[in-house]
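All protein chains of the complex are present and in place, except for one that has been dropped.
Labels run A, B and C following the written order; every chain starts at residue 1.
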Amino acid sequence: MAAQRLKIGCAGLGRMGKRHALNFLERTPRAELVAASSPDPVELEWAKIHLEPFGVRLYQNYDDMLKHEGLVAVVVASATAVHAEQAIKAIAADKHVLCEKPISTSVEVSQSVVDAAAKKPHLKVMCGFSRRFDKSYRDAYQKMQSGAIGTASVLRSQTCDKLDPSGFFVAYAEFSGGIFVDCSIHDIDLTLWFFGDESKVKSVSAVGITAVEPDLRKHNDRDNAVGLVEFYDGRMAFFYASRMMAAGQEDVTEIIGTKGKLAVNTQPAVNHVNIYDETGIRREIPQNYYDRFEYAFVTEANEFSASCLDNTPLPLDLNNAVKAVRIGAALQESMITQKKIFFDEDGNRTELSRL
Amino acid sequence: MAAQRLKIGCAGLGRMGKRHALNFLERTPRAELVAASSPDPVELEWAKIHLEPFGVRLYQNYDDMLKHEGLVAVVVASATAVHAEQAIKAIAADKHVLCEKPISTSVEVSQSVVDAAAKKPHLKVMCGFSRRFDKSYRDAYQKMQSGAIGTASVLRSQTCDKLDPSGFFVAYAEFSGGIFVDCSIHDIDLTLWFFGDESKVKSVSAVGITAVEPDLRKHNDRDNAVGLVEFYDGRMAFFYASRMMAAGQEDVTEIIGTKGKLAVNTQPAVNHVNIYDETGIRREIPQNYYDRFEYAFVTEANEFSASCLDNTPLPLDLNNAVKAVRIGAALQESMITQKKIFFDEDGNRTELSRL
Amino acid sequence: MAAQRLKIGCAGLGRMGKRHALNFLERTPRAELVAASSPDPVELEWAKIHLEPFGVRLYQNYDDMLKHEGLVAVVVASATAVHAEQAIKAIAADKHVLCEKPISTSVEVSQSVVDAAAKKPHLKVMCGFSRRFDKSYRDAYQKMQSGAIGTASVLRSQTCDKLDPSGFFVAYAEFSGGIFVDCSIHDIDLTLWFFGDESKVKSVSAVGITAVEPDLRKHNDRDNAVGLVEFYDGRMAFFYASRMMAAGQEDVTEIIGTKGKLAVNTQPAVNHVNIYDETGIRREIPQNYYDRFEYAFVTEANEFSASCLDNTPLPLDLNNAVKAVRIGAALQESMITQKKIFFDEDGNRTELSRL
Partner (left out) sequence: MAAQRLKIGCAGLGRMGKRHALNFLERTPRAELVAASSPDPVELEWAKIHLEPFGVRLYQNYDDMLKHEGLVAVVVASATAVHAEQAIKAIAADKHVLCEKPISTSVEVSQSVVDAAAKKPHLKVMCGFSRRFDKSYRDAYQKMQSGAIGTASVLRSQTCDKLDPSGFFVAYAEFSGGIFVDCSIHDIDLTLWFFGDESKVKSVSAVGITAVEPDLRKHNDRDNAVGLVEFYDGRMAFFYASRMMAAGQEDVTEIIGTKGKLAVNTQPAVNHVNIYDETGIRREIPQNYYDRFEYAFVTEANEFSASCLDNTPLPLDLNNAVKAVRIGAALQESMITQKKIFFDEDGNRTELSRL
């Protein structure tokens, strides 16, 4: 007789949906993937081979999946555009929810999910910021907490994707919310984590360029961007996002304190191999964020399951997901309007002169 | 209805036994841990908490476990002294076997397992050299195979353990077979893998010291040792083993070819964090081999299961396990007798003058 | 009979003055340090021991040194406040000039030196941006020029000093021009070098904090600052400057192009030693900029001498020194006023609305 397992369904079977489905199926001992849904026939075809033989019931329709008998939780891994709607429906159906980031590219829509969740405090509703589950980031966080660097004061973080020469990211920009909401959202979330949830933004400013894909301007987006965020408690963070890395994924974070610094991934490497040849000494690096954060997603699935089953606090607060989108959207706006944006201590927009 | 899974039992629940049991229970989707055995009450107590609730039947007696209904395979993770006996019994009972390394510290006893397995070709019998399943070593192997370094000619490899100040390894030395059989066995196996199974040893020579634990001499062992192996095809390998590393586990391999070099783990790191403080820039490293090779063991469990279920070739040949013990034992002997040992091309001992 | 050597005098014998004097005395074969001046008795005392015995004539008064018979060139290494005045006097006296950076913290004063030099085109007048002479930066520049990274589009650079717990830098801030003019000036100069002298600034924005030394605010300065510079040709640069590094000097630059990236000093190290102990693997880093750039200063002395003797072009254009101060001062102003500052293509301040 086995212990109780979390019966979970997976909404969406695209790139991340497949990964979440398999992680819950194979690498989350306390969970049982019982259902999966996708409106896409190709995705369902994949699921017939990889999920159905292992006891996963497939649905074309998300609403139908929500009625799957015994279903207790849902991982929302569909297109960003429907994250919020599906999350709200799941909450309404009394399911725990693990929602891929971002909840929405809109602050208001994101907030609506938080509001829905707030009404059902017995449910676990989490937005999946994968880096919070990465062992390197956790080690850095723990070291900071133990005083290794004094007071953390400056945070530098970058999310830099390998160039996709197909230009896919131009089309994608129409719905992504822009480079700060799509990429830097992780760096913003890390900042809220390391600086503390109570951090209040004083100003944001940003600059962006289109070095490889001028067509991004049609969607008010850029392919390289730098953003600056100033906090009321005297700290600051700065972010670099790019979609044109040649070598692979380069997600780097430095937390700079008054007595030391913690650097995460300043020397990226996909494994422990170095190649020595006539060009020098070389190592390969992760090609995408999943190469880098694969085990963080597995940990996320396991910890979400444990939190639901044991009714213990989630490892991260849903409110931060909205806060991160708010900061990301402000940076995006600053980049496009070329204006620095100020906030008062209540989080309302203000003019510099009124500070 | 789920696909077929490999019903496996775990013999031994010591340090590695626990890890194998949990890996087959939680991280090997195509396997089902159905039984576990240990004569040790403390180990069984642990199993009552961590295995029994998940449907694993516990046995005090290994022979009884072998009769567990439906049992198809066994992972032998008990003390080295009983590896061979348990493996042979499992083979006799018509079970697939994954045996922890070494099969035995004795060449003859190791060979008896190979002989037993040879009589039952339908069984999958594998000795678990974990590094063969490590993604860095595999990447290096694949790069070598693809011609990245020309002809691999020299192999340097080291297995260096963190100092255990309790002196445990002195008592352990009585049964371990010595530092070359216990530690360097991995480096020897890597050499057989990278240089090819057909490699024939021409000579071995070794030197060892007791830098931290002179009592090892009672058991004809040393705490630091260097061994040299020369092959008939004009290649050579050299190994360093140590039990006194201060920082942690340092397992490093370099494969040096005529056109390049592949280096595995020359810059050990437990994760992606660097700490900057007044002492400089620092990173932590794995504290033991499991920190370093955890996922290799998971891959091993998964690939062994797949090979049994699908009746596909095992990823490594059992004969090599005997060959590795033979080389390790010869190095150990050379270290103790201070004599260089020569072999003819059939693997028989010979005098230099007769070569 | 020796070949002709550049007879040079050194103005100022403080920290950098001593170094320049010794470099011209001992490590610049084509130069001959014939004179040195300082109003400071302690500095002159030092010079009596280290310079005078080797044939260097000492002067209390800079003007007197300028009249030293046969003097052909001057290295101005005095306090920043008198750089410009001494440089202009030297030009008036028809001497070549190597002036420590910055010429002045004032754009106007800096320009006055350029103007003076422009009237004497036969003289070599150079502002010593040491990184231009560093072999790593030169290697990176050459690789960029050879097309290794496509089009350089984003430059990230930081000048981060080890924390001086004496608080010296608070007093220093009164005259330094501020953190962007004192520290980031190097990063700005690198940007002008790598992006090309013709680069035109479109906007600057900056944020700063006082994490360790709130008294800096008295002098309108900060101890950590981030600046963003946008160029009219679609490139951008961002800078981080800090005075509170725990481990040592961390001067890092990344030049990010459309097809690759060049990183300079992302893994700082003072030498080739790694220390393995119970805390992990550690390396020490340079403690100050001279530890890092010692040989760049030697190269600078040699190349300046060669340029004077052979009447060949200087390796860097004096105009850039003014341009760098202009950008640094604008960043400093932006940090203090919290306003983003815009320029038109002629370099004049403008409002965003008029762009």
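FYI, a contact is a pair of C-beta atoms (placed from the backbone, for glycine too) under 8 Å apart; a residue touches a chain by one contact, two chains touch by 3 or more.
From a predicted model like this one, the values you see are computed outputs, not experimental measurements.
From the set B:D40, B:E230 or B:D317, the residue in touch with the chain omitted from the display is B:E230, counting the whole complex. Interface note: of B:A140, B:I256 or B:A296, the residue touching the hidden chain in the full complex is B:I256. Contact with the undisplayed chain is limited, among C:L25, C:A206 or C:A321, to C:L25.
Considering the whole complex, the residue from C:C160, C:V264, C:L318 or C:I341 that touches the absent chain is C:V264. Listed here are the chain B residues that touch the chain not shown: 149, 151, 153-154, 156, 203, 205-212, 224, 226, 228, 230, 234-236, 238, 240, 242, 244-247, 256, 258-261, 266-267, 338-340, 352, 355. By the touch definition given at the top, chain C reaches the unshown chain through residues 1-3, 25-27, 29, 53-55, 135-136, 139-140, 143, 148-149, 259-268, 271-278.
Not every partner is drawn; the one left out touches chain A at residues 245-248, 250, 267-269, 275-285.
Note that only the chains that are shown with their structure count from here on.
Rounded to whole angstrom units, the spacing between the C-alpha centres of chain B and chain C is 56.
In this assembly, the C-alpha centroid of chain A lies 39 Å from the C-alpha centroid of chain B.
Of all residues in chain B, those touching 2 or more other chains are 267-268, 275-278, listed in ascending order.
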